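What you see is the complex with one protein chain gone and the rest in place.
And then chain A:
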């Protein structure tokens, strides 16, 4: 999914998955990050494929981040390959107030690793998000346990986040993108596949869909 370079500025398009149990706050995190919004009101994710965040990474790098929510109703874990296809990074989210959602993290991670890989066969970089940290009850600090868990499960790292209070969401995203960019330096995703065709409605302006006919 690497983009081509336009003059001096290098442009990337990264597909990032956001997975985890129902109600852990996946959509809230995406909205907080992309739209700077938070609402207490739950709505199942209807009609939305992904949200787009444009990052001016540095003076020479533009990153377009597509954050793919799981459609609310794929909650039985049977996502289509369309969802996983060509993803280059992932957030696995759990809710620190509900232990069962943490127990499901390993399942989600395993599912992720079995369904998508980088071009070189390695797992895609993934970051664990302990969401709803604004509701943390005890003051206990499990950070060394969490570090170990991440090491064993193959996460790059973990963040305590709160979509509500806007804690660590940007930091987690920055951390993941850094790692995706590191991977990108060593890999070409496209190989010799330049003549791919997208089918689009003629009414859509060509500039938004490079390579269309």
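The working rule: contacts are C-beta pairs under 8 Å (C-beta built on N, C-alpha and C of every residue); 3 or more make two chains touch, one makes a residue touch a chain; residues count from 1.
The rule is short, and it goes like this: contacts and distances are computed from a predicted model.
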Per UniProt record, missing subunit out of "Rab proteins geranylgeranyltransferase component A", "Translation initiation factor eIF2B subunit beta", "NCT transcriptional regulatory complex subunit A" or "Urease accessory protein" is "Rab proteins geranylgeranyltransferase component A"
Sole touch to the unshown chain from A:49, A:147 or A:171: residue A:49
In the whole complex, of A:55, A:71 or A:156, the residue touching the missing chain would be A:71
Touch rule applied to chain A and the missing chain gives residues 21-23, 25-28, 31, 34-35, 37-52, 54, 66, 71-78, 80-83, 85, 100, 104, 107-108, 111, 113-115, 117, 120-122, 132, 164, 186-187, 191-193, 195-201, 203-205, 208, 213
